[in-house]
Each structure stands twice: as C-alpha cells, then as structure tokens.
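Here the structure comes first, spelled out in structure tokens, and everything after it is commentary.
Left out: one protein chain. Kept in place: all the others.
Entry: subunit A
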Amino acid sequence: MAPETKSREPANTAFKQQRLKAWQPILTPKTVLPTFFIVGVIFAPLGGLLLWASNSVTELSIDYTYCDSRASNFPNYTNVPSEFISATFPQVSSPQQYMSDIKWSREVVATEEFKYTNSGVWRCHLQFRVPSELKPPLFIYYRLTNFYQNHRSYVKSFNANQLKGLAVPADQLKTSCNPMAVSNDNSSKIIYPCGLIANSIFNDTISNLTLTQNADGSKANDTYVLVSKGISWPSDRQKYGPTSYTPDQIVPPPDWANAYPNGTYTADSPPPDLSTDELFQVWMRTAGLPDFRKLYSRNDTTALQAGLYDVSIDYRFPVTRYGGTKAFVLSTVSFLGGKNSFLGLAYIAVGIACVVLGAIFTARHLYKPRKLGDHTYLSWNNPQGHTNGN
C-alpha cells in the first residue's frame, strides 16, 4: 500500500495562526480627545431638546391626601398648602398668583359605589386655574407614593385565567392568588377577581372638570368630559373577559364589599365585566417603583379652555395608614411623552462633563505631550519603575 503521507502541518489560516485581520484600537490623545468633544457636542444639544420637550408639558399635581382633614367644609374653599402642589404651566407669568388660586374643600356624600354602607364618604373638591388653553390630548392621573405595588407577594397575587374569564376552581387559585383566593367566612367562596392586586384597587372617583369661571373672570358652568377609555395598554384589554362564574359561586374581594349588597354578587349587582373596566386593567399592570402614577381618564379631542376649574374626588382609598400620599395630576404630553426633565438634564450634564474633560486633557496634552511608543517608558528601561523586577 502506498504510504499516504498526510502532512500534519497546521493549516496556515489566519484563524489558526492568530493572524485574523483585526483592528487594534489604541487609545491615544488623537482619538480620545475628539471623542470627548464629539460626545459633548452631541449630548448637550440632545439634552437641551429633551429638556425643552419636558418643559413644554403642562402638568399640575395636587396632593389631596389630607383633604379629608385639612380642607374646609364645602362650599368654603381654603388654599391648598403649597407643599402639596407641583405645577408647571409654561405660560404662567405669576406663579404666586397662580398658586393662590389652588384651593380645596370637603363634604360628606353618599355615593353610588358605596351605597350599601351606611356611612357616607368624603368628597374632595379641588379648584385650580388653567392659565391658557391646553391642547388635547389631556390626561388625568392619580399618583400614589409609598405604595409597594412591586412587592413580590403582591405582584404575583392574581390569576390570569380567572381574569380572562375562565371559571377557575378554588384549589387552583390558592397558590396564585394567595392570600386572597377564597373568602374568609365559612362559605369559602371564590373571590372574584382574586388576589391582592385586585383587592387593593384605587377606588377614589375623579369627576370631570367643571369650568366655573372663564379666563376673563366671568362665571361659567361648562363640563370638560374625560373618559376612562383608552387608558389601558391595548394589549392589556385582551387579557380580560367577562367571567363565566355564576354570581353565587363568587364573592367580591374584601375591600370591594361596600359596593355590593351584603358584600356579595347578585343578579342585580353582578360582578364587573373586567374586559371593559380599563381602570381595573391599569391597576393590574403593576408599577415597578413604590412612587408611581396611573392614568385615570383622558380627553383626546377637546382643548381645555383657560379659566378656573373644579374637580371633585370621592375620597375612599386610604393612604395615610401606610404612610403614603395620593395626588391628582392633570397633564398634557409632548412628542417625547410626559414631563421628565431628568433625562434632559442628565444628557446635558454628561455633555458638559465630556467637553470639560476634553478641554482639560487637551490642555494637558498640549502643555506636556508624551511621545507614543517611547521605549524609555518600559519599566525595565527605567530604573525608577524597575522596583520589583529581578
């Protein structure tokens, strides 16, 4: 047989010989300094743009946590302490004047939602001025602080199938909706919708805005309608459906009980259709941080006239017991979304820092340049640097 001498010489390929075409970036003043300036030149204006966009957003936030205790009784209005207010109306000429227009008042009412309780609830009236016309879309948010919607046991406490409308049996809910799967009483009925998230839904009712005084000071009584439609994510709406439970199988969550006769669902007061309850859907999309806003209602079509407005909020959601606050927020959006000056400021800061560093390094480089590839800097050519050699 002919000895086939297959050479074992390694293939002379760039890969095997570690000679791949390569770019060897070496950080030298020539490359680094321009980079600093370029980053600075790009970032600072970008930050400016972001900041401008953020500042073009009109936003009014009134913390009404203490409306029930500190406001005067309706129809008397008192000023809302300024620490409860944050407002950015770009057109406002006199902030002082503007702030003094923000007032609150309270009254006890029996509301539709709480009709099965004997006691009434506080209704909080907030009065504020819109200094100039606001173009749609216009949004009303509520903002909660110190509310840990991101707590692990809270976040997981829901059952997707039940929300979808399936009649999920109780034993399947026990893990996912723990500890709010079945009622505590002897009946052990399924709670619908089960879980901690659903139970703790924000249940203050924010009314439409009422124009009480035109910009010229004349009296008015126009209602600016905001709807709670289109406030949840479109994708969210597919996750909910009318339930297949019969009303006698289920009970409302404990904190919903006041809205139902004897705290139970009946044919007359059936369980809510979650597929159309966008406020519920918004609530169920949990916030990542304990200080968050949620969209309550919106108006996408009508501009909001300048003038003095009144909004009433039925005060049911308790926040003081866990040290939280709640606020009413009226906001427009810019092409970049809501108000957030941080991003713009961060960009500007980075941009400026880069330019400053670039300038310092350039100065250092011009003042005392160092030749590249200078072998005298090698430690073994350099007795000072040659400390621990052998």
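By definition in this document, a contact is a pair of C-beta atoms (placed from the backbone, for glycine too) under 8 Å apart; a residue touches a chain by one contact, two chains touch by 3 or more; residues count from 1.
Assume contacts and distances are computed from a predicted model.
Just by its UniProt name, which of "COQ9 C-terminal domain-containing protein", "Anaphase-promoting complex subunit 5", "Phospholipid-transporting ATPase" or "Protein odr-4 homolog" is the chain not shown in this complex?
"Phospholipid-transporting ATPase"
Of A:L33, A:V155 or A:A170, which sits in contact with the chain we cannot see?
Missing-chain contact among the listed residues: A:V155.
Just to verify: which one of A:V92, A:L166, A:A306 or A:L336 makes contact with the chain not shown?
Answer from the full complex: A:L336 touches the omitted chain.
List the residues of subunit A that touch the chain left out of this view.
Residues touching the hidden chain, for subunit A, are 1, 3-11, 16-25, 137, 139, 141, 143, 148-155, 160, 175, 231-233, 235-236, 238-239, 282, 285-295, 298, 331, 333-340, 342-343, 346, 378-380, 388-390.
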